[in-house]
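Pasting in a structure now, in C-alpha cells, and then I'll have a few things to ask.
Removed from the display is one protein chain of the complex; every other protein chain stays in position.
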Amino acid sequence: MSKIRVVHYINQFFANIGGEEKADFPAELRVGEVVGPGMAFKASFKDEAEIIATIVCGDSYFNENLDKAKADILAMVKEQNPDVFIAGPAFNAGRYGVACGTIADAVQQELGIPAVTGMYKENPGADMFKDKVYTVATKNSAAGMRDAVAKMAPLALKLAKKEEIGVSSEEGYMPNGIRKNFFENERGSKRAINMLLAKLAGKEFTTEYPMPDFDRVDPMPAVKDLAHATIALVTSGGIVPKGNPDHIESSSASRYGEYDITGVMDLTEDTYETAHGGYDPVYANEDADRVLPVDVLRDLEKEGKIGKLHHLFYTTTGNGTAVASSKAFAEEFSKKLIADGVDAVILTST
Amino acid sequence: MDDYIIITNNPMVVEEFGTEKEIEFYDVDYENILVKVRDKIYKGHELLSHPLSGSVKPGETPYKSIMVSKRVGSLEEKYVKLIESSIQTVGKFSFKPTINDQKTLKDLQVVDRTLLNSAIASADA
C-alpha cells in the first residue's frame, strides 16, 4: 500500500528562519523537505505516511496579505495533492494559531482535503476555528510538542484514511459543538460519583456536557463627557422609513436596516413607521419618535447636552427574531458604529 | 372564575372545559401554540404550566395546551427564557410524522388533556 501523503504548514519561527524580525517571510513551498516539527510527525507516522512537502510562511506575511497568502498556499497544496493537511501546532502563538486555522479551514473548504491543526486553548485561533477544523488542544509552549504530535498525528492518519473520528475526549481535539455518542468505561452513576468526589475535594473534573455560554454582558463604564459624545440610536422596535424600503420582516427578522437621519429633526407619520408585528403599531406609526426618540435627541443636541446624534440609525424587529440573528446583526453594525467614532448607543425596545 | 387562561389547539380540552374555564382555542400546530403563549408572556401574562409538558415529543403529537395567568403584570425574564428555549427545542425535532388515524389522534388528545388536568389540579388546589 502506498504511503499517506501529508503536506505540513509551519511558520518562520518553527522553520528556523527567525523570530518576529522574519515574520514577513512570504509563503514558500519546500517539496520533499521535512522541517522542524515535521521531524516529530515523521517519527510518529513511521512507514504509514510521509510529509511530501512543507509550506513555510511568516505570521505577519500571512495575516497582512491574507488573500494573496491564502491563494498562494492553496495553490501549493493543490499542486501537491496530499491526503491530509497538517497546520502547526501553534501552541500559544496567536497570529500563528489564526494562520493555521485559516489555512486549514480553507484547504478543507476549497480543496476538499481533510486538515488538522493544534494549539493552546486560549490561542485566539482556537475559538475561531475549533468548530470548523479538528483542533488538538496543546500545552501553551513548544515544550508540549511531543504531546501535541502524539495526538495530531493519529488524528491526521484517521482523517486521511476516512476512518470514523471518535469523540473529542478520546481523540484529543477541542469540543467542536457536535455531540457524539460513545461508550464510556464506567456506567454513568459511577462517573457521577467520581465527579462528585473530585468536586468535593476541590480537584479538577471535566463535565461531560459544558453548559452553553451564557451571554451576560457587563455594562460599559459610564460616558464621562456626554457634551462631546456622539450618540447613536439602535432599535429592535422596527422603526423604518415609510414603506419599509428594505422589507424588514414583521417577525423573525432576517435583516436589519441602516438609515440616514441627517437633517431629520422629527419622525412624522408621513415619513416613518414601524415594521414590527408584535405590538399594536398605532402609536408608533402616529409618531415613530415614541420608539426611536430622534426628536428628543435633537433637542439635547441643540442644548449641548450631547455632542451630536449620529447620522445613521440601525433597526430591526425583535419580534421572534432568533438570538443568533440578532447577535450577527449587532456584530456587523457595531463595527460600523465604532469605525464612525460613535461613543455610545441608546438601544430602544418596545 | 379561575385566574388562568388555557391556550390550546386540542378540541378535547374545549369539549371538556368549554364553559367552565376560560379557553383560547387556536387551530394551529404545536409550535404555534407556543408562539401564541410567547406573545401573551410578552404582554405580561405569567406562564403557569411548562410549555414542553409531556414526554410525547413535539412533532409526534399535534396537540398542546398551556396555562397562563389571566392577570397581566410586568414582563418576567424567566418566563421569556423558558418559552423561548421551548420554542427552540421544538425546532430540533425536525422529523414530523403525519398522523391521520383517528384512534391515535384521540389518544394524543387524551394525553395532552391529562397533562393539562394535572396542572389544573395544582392551580385549583
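As written, the chains take the letters A and B, and residue 1 is the first residue of each chain.
Throughout what follows, contacts are C-beta pairs under 8 Å (C-beta built on N, C-alpha and C of every residue); 3 or more make two chains touch, one makes a residue touch a chain.
The criterion applied here is as follows: contacts and distances are computed from a predicted model.
Remark: of the listed names "Putative ABC transport system substrate-binding protein", "Alpha-D-ribose 1-methylphosphonate 5-phosphate C-P lyase", "Glycine/sarcosine/betaine reductase component B subunit" or "ECF RNA polymerase sigma factor SigK", the one matching the undisplayed chain in UniProt is "Glycine/sarcosine/betaine reductase component B subunit".
Checked against the full complex, the one of A:K190, A:H247 or A:K305 touching the unshown chain is A:K190. For the chain missing from the display, the contacting residue among A:A143, A:I178 or A:V282 is A:I178, taking the whole complex into account. Hidden from this view is one chain, which touches subunit B at 47-50, 52-57, 60-61, 67, 82, 85-86, 88-89, 91-99, 101, 103-104, 106-108, 110-111, 114-119, 122-123.
Where subunit A meets the missing chain, the touching residues are 167-170, 175, 177-193, 195-197, 199-200, 205, 207-212, 214.
In this text, only the chains that are shown with their structure count from here on.
The distance from the centre of subunit A to the centre of subunit B, each centre being the mean of the chain's C-alpha atoms, comes to 38 Å.
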